[in-house]
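Have a look at this one.
Of the protein chains in this complex, all but one are displayed in their positions.
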Amino acid sequence: MGKEYIEKRTVISPEGNPIEVDPLKDYFCDAAPKSCKSASGIIEKFANWARSESLWVLGFGTGCGAIEMRPLMTPRFDAYRFGIQWRPTPRQASVFVISGYLSVKTLKRVVRSYEQMQNPKFVVALGSCTINGGMYWDSYNTINRLDHYMPVDVYIAGCMPRPEALLAGFDKLKHIIREGRGEGANKYAENFDWYKGNQKKIIKDWDMPDYNW
Amino acid sequence: MVAPIYIIATLLGVAFALGLFGKKMNSMAGLLSVVALGFASFISLEWLAGFWLYDRAAEYIYTAGFKPPFSINLLMGKDEALFTSLINIAGFFGTVYLWDKLKKIGSNGYVTLMGMILGLNVIIMTRDLFNLFVFLEISSIATAGLIIFSQNLKTIAAGFKYMLATGIISGILLLGIIFMYYFTGTLNIDDFLAVHSLAVKGFGVAVFFVLISIVLELKPFPANGWGLDVYESADSGIAAMISAGTATASFFVMYKLLPLGTPQFHMVLAGIGLATFIGSNLMGLKQTNPNRLLGYSSIGQVGLLVTILGLSEFLGERTTFIAYSILISHFLAKAGLFWISGIVKRSEIKEWAVLRNNRLLLILFGVFIFTLIGFPPFPSFFGKWDLVLNMASNNQYFWIVGILIGSLLEGVYLFRWLGYALKLDNAEMPAFEVKWNKVLPIAVFGAATFVVGYFVSSIHPYAKIINYIPLAVALAFVLIDFLPVYVKNTLAILAMAYYYYYLYPTLSSFGAVFGAIFMVGGIVTLIAGYAFKGQRRGFYPFALMMFAGLIGLIEAKTTLGFFYAWEVMTVGSYFLIIRGKKSMPHALSYMLFSMGGAYLMLAGFAIASVGQFNLDMSTLSHVLVHPTWVFILLAVGFLTKTASLGLHIWLPGAHAEAETDVSPMVSAILLKAGVFGLVTLFLAMGDQLIGGDVSVIYLLGWLGAITAVMGNLMAAFQEDAKRLLAYSSVGVLGYILFGLSLMSHLGWLSAVSISVTHFMFKSLLFLAIGGVVWRVKTKEMYRMGGLIKRMPFSFFSVLIGIIVLAGLPPLSGFSGKWIFYNAVMAKEWYLQGALIFFSGMIAFLYTFRLIHSVFLGQLKDEHREVKEAPFWILVPQYMIIGVLLYFSAIPNSLLKPIGKIISPYFPTGGLEWTGQHAVSTYGYWNGLVIFYIVIAIFVTVLVWLIINNRKAQKVKQFNIVFAAERPFKPETSHYAYNFYAHYRKAIGILVEPKITGWWEGVAEWAHAMGDKFRKIYNGNGQSYLIHIMAFIVIIYLISFGGF
Amino acid sequence: MQLFSIEYISLVVGFLILLIGIWGILTRKNILKMVIGFSLFDTGTHIIIVALGYVRNKTAPILDQANLQTNTAQKIVDPVPQALVLTAIVIGLGVTALMLVYAMKLHNEKKTLNIEKYNDLKW
Amino acid sequence: MQTIIENLQKHFQVVSYHQQRENLGFLIASKEVAVGLITHLRDYEGFAHLVLLTAVDWIEDEHFQLTYLLHHPEKKVDLGVRVMISRENAEMYSIHHLWEQARTYQRELREMFGINFPGSPDVDKPFILEGWEEIPPYRRDFDTKEYSEKTYFPRPGRETHDPAEYMKKKLYPNE
């Protein structure tokens, strides 16, 4: 119910011929993601250094933890000095900060945004809610483990973690990237069916393609 | 030679003989009448031929064996022969037309008709005043008799009013006659003319009574309500007789008696005529009943003829030519129109769309309307030309203004009517019955308009040197209209190509440039015509007619030739424009603005001809009187065609609603006619000063700059793609006007080169957008979108088109802008120059909007399977693109020749070329190097990007970042409607349609005035009589009361 | 022309009748009355014609044996107006007759003779 | 407040009235009269503002309690109208024609409690939950913990304690 927009429909062309439109197939690219080989040796190291020093964060406040991210930009914490800056669109961002609990409804948007980011991409998950559901662990609508739905590079524990903890988390992420372990995007592509299965298990009204390019 | 008395004898004899016929012999009676009228026509035509071909002398016919004043005498001269021919032919064909109706009435009908024609014949021939009275009465009794056969109450009431009025009028005539007799002792007109000079005091009053009653017979405004009612209610065949026959005869009486009047009375007469002409055409605006409309028009035309008579002192020996050419046009056209009305039998002009069911009648209808208004090649065109020219040479500008205003008003309702007939929906209207005997007279008269037109032009000293071959070729396409479109298209292209080949060696200077635009442009746009299927009836004659007119402009040696070509072009383009689905109102306003502009030009040419020995175009360079006015009139005339601000309101609709390949013809090519006119004018006349210190061209420069800004601004706010392009044409033409106004080498170089490139990019854009509209069946840009995926070739065309339009380097549009900047600097018109630059900025707004809203953004569901535009529409586009790219890389291939053409006129301040490197006083520019450098950088960057960006995943239209959501419909995700909302908020106040509103106000005011005036015709016969009496008193006071 | 001469009086009378006729045509609403006015107008005209052609102490321009021989031209009044008036009367008759036919037809259709009722066509 | 109630009792059958505070009272009306009563309160008594509409699941009594909380902007008093409706075939008359915003509350109640409001616009559209297939989650017979464990991959190792017991043990381990 309420999903007419993904049902097949027939429109009339200017010449008067009926055209069948299948929204999911016609509007969206349905290619599956592929795991990308990393370059070899020093080039990849250099690239990883660049990636780690230029963390463009997707500005998407997913939960209550979003409020903890704002002070990061203030003179007191000033994340800019670490090469962290906010981008308004997933296309240009490389780090996705999941800031707090995720309801099923939010998860759907998160998955979409995550998939719209380009490889390599990194996920930083904030707070206990993303780890095990936190205080909402037995809620009918809040996920318990984020890593069942997308690869998570860094968990930052706390309810909520303070900005200092966040900075420490970002620092950890930098190390991970520099060591070449930030391959979440590839992991996602390789285990795509599993992740997709988990996602589809809880997102009942699935109105998007399997992979949002 | 058969003696003219046999006309009378035959008609009278047959009329009496018919009285003997019984009821059962109606066909027999009819046949006899037709034969009699045919014989009468033969006699008068024979005389006419005798006069014309063999120079016979006029012949008097004496009756009863005495000479006047003791008997009645008749005269058969050249004029009489002509007029009796007209009357008898009208009678002959009228009877054929009325065959069924008269048969129903019986022999009495024939008798009455014979009586009427007889009466009119005698009226024309007689030289005896009392005899004139008698036969006037006979013909009006006969007319009333014909009317009374109708069974319709309205008709009978109208007939009664007619009787009352003519009774009173002839009573007054009789009084006048008897007093004239009392004072002179004779009734013979020739004798009156002899004694006229020694008239006593009372004699003048007597003459006044005679003349005023003849004037009243001609139905002057406002004492003509009775005539209108008859026109409206009588059977169309009878109305045709009255309009063609009675009015013609009455006119001749006026002509005959004219020398009786004093010069003052002639002026009064002219005034009455003009008031009638303007008044009845003004009131005609509100008419919806076709017959009444024709009545108004008829009265108006007769008013014009009366004016001409009244002004005969000024017109001198040309009076006859002018009056006759207009009269014959009116005679043929009005009879034809009444007859058509009788076949159509619709009492609302909006229902005339039904006429489309019969192609022949529709064509004839158009022919008659154009004849009536005075378009070439019909006789009245030459009449009006001579009229205005002669009035100008006598400094009678007031009359010129009046006559032209009246003609324009007439054009309003006639063209509206034509538009209704051509365009309104006729789906649910039943076809009407067409009988051969009804069509035959109309067809004969229709053909006669051409024959007479040719004849008239052949006796006109200047008209006969015009080259009519292109027009004839265009008209010949009417005959092969049944052929399939590809045959006609090929023929048309061949004809154009051959003519260009033939013309090419003779072209020089600006003629060569504009000749190339007109002819090559025509051929290129005609190629798109192959995309059409079927027959495409009615396209080729008019397309070729338009091109014939354009060619004529270049070929024109005389101002008459120029004006002729201008009008031919207008006719052709009118029919091209009205072909569009919703273009009826736009075609009307196009026509009216064109007419208005043409009349200004006519006036300008007329003033320019004063004191000249001939009408050569070169006379414009040494205009003797009012050169400033000539300049302004001609300039404004041309500016109507180039759609400058204030005169632009016809353009957007006309160009936008036209068909795919018509839009480029009218927008990219036709507008250049105005530019060519301006070029010719500026070269011939140079600058003019108003009041000694304000330069007209300076003002035109400002006008051009403001037009450029406003045209572009309005383009930016359009939702309709073709309308956007149309407004863009307004803007670019403003540019060109500005460039020409600079009156310097560079200014002209930029204007002429923009003229050429505008032809190319606007054809390109109109064809490309037209091709898209062809497929997606809408012109609203926001209904399209994402079509780049479906129509990549069209997209590329539009891309090139807008880059050239916006004047972005490295493509050739920039050359115009660059030259232009230098020209502005040299001329020191900085503020105007800044405006022009600003308008160029606004061009970015609408060009981006055009390409984005149509080709980029979200593809709509309905358009998922649209095909690329038809092949034959793409072909000319890519031809143009090829040339554009060539001009971009090698700019001097275009600019050098134009520079050479300009140099003789503006020798200093040109460009210095070293290869492709151009240097002006202020700056420099090397198109080729820029082209190479930009391409080199572009390729390098592209390669760099491709190296870095391999294997990109192709995605579909909804794979966009949508704030973590997804788009639901393409419609809601396509930002296109009101694209510049914020801009509108900021400066939208500039583009409120104030000018359109002003023109609408003018139109409304004219209609309201017409409506107000016509209320005097309250339908009461008695009021009409009061009008007549009051008219007499007022005219008497004006003539004799000294005011 | 002398005051109170027969031709003057008839001229004045003729004009009076003519004016009465015009007055009738312009003011009466009844069609028949208008036709009568028209007749008066005609008659007035005719009287004027005759009056203008009258020459004192001369006879009617009827050529008989008696006056055919001597100075006919001096004895008769101007014959042309006489001839004209005859024609005019005939024509006037014709016109009046036709008007009456019209009046009849109009009355048959609308059962009224008021001219103001016949204004279906206007403007 | 009292006068309002007295007025009301003239027109409507008010089951009980309970004054909680000086400016807050609750009354219980039957399902049939409730809408008329609320309309009356809005149009004649001046309770112009619908503060909220909510429900309580009295599973033991087998009914839902709907609470319409109305506010009187001039007198600054609130009046709650309670309506008991059966859990079986839970249905109530819609009041979206009185307050436009009521439709949102009713959509929420429809989704969370499964209380139907026939005629309320969009009442069947998903409100917060997208594609919910179980029994409505706010009904007390829906076991969220069981559902969560079944659905959301609970991370193993999580221990749950009774807070009072746990803290006592932790703070006073010796007792």
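Order of writing sets the labels: A, B, C and D. Residues in every chain begin at 1.
As a working rule, a residue touches a chain if its C-beta (ideal position, glycine included) is under 8 Å from a C-beta of that chain, and two chains touch if they have at least 3 such contacts.
Just so it is clear, contacts and distances are computed from a predicted model.
UniProt lists the omitted chain of the complex under the protein name "NADH dehydrogenase" (options: "Phosphate transport system permease protein", "Putative ABC transporter solute-binding protein", "hydrogenase (acceptor)" or "NADH dehydrogenase").
Within the whole complex, touches from the chain that is not shown fall on A, B.
Within the set B:45, B:825 or B:890, the residue that contacts the chain not displayed is B:825. From the options B:407, B:741 or B:957, the residue with contact to the chain not on display is B:957.
Checked against the full complex, the one of B:937, B:1002 or B:1030 touching the unshown chain is B:937. Of the candidate positions B:704, B:739 or B:857, contact with the hidden chain is made by B:857.
Listed for chain A, the residues touching the missing chain in the whole complex are 29, 33, 36, 38, 46-47, 50-51, 53-54, 56, 59, 74-75, 78, 80-81, 83, 85-89, 91-92, 94, 118-120, 185, 213. The missing chain lies against chain B, touching residues 786, 788-789, 792, 795, 799, 803, 806-810, 814, 817-818, 821-822, 824-825, 828, 830-831, 833-834, 837-838, 841-842, 844-845, 847-849, 851-852, 855-858, 922-926, 929-930, 933-934, 937-938, 941-942, 944-945, 948-949, 951-955, 957-963, 973-976, 979-980, 982-983, 985-987.
We adopt the following convention: only the chains that are shown with their structure count from here on.
Annotation: 112 Å between the Cα-based centres of chain A and chain C.
Once the centre of each chain is set as its mean CA position, chain A and chain D turn out to be 36 Å apart.
Residues 775-778, 861-866, 953-959, 961, 964-970 of chain B are the ones touching chain A in the complex. Residues 18, 22, 25-26, 29, 31, 34, 38, 41-42, 45, 48-49, 52, 80-81, 84, 87-88, 91, 94-95, 98-99, 101-103, 105-106, 109-110, 115-116, 118-123 of chain C are the ones that touch chain B when the two sit in their complex. Of all residues in chain A, only 5, 9, 11-15, 17, 19, 21, 26-29, 31, 60, 89-91, 109-110, 112-113, 116, 207-208, 212-213 touch chain B in the complex they form.
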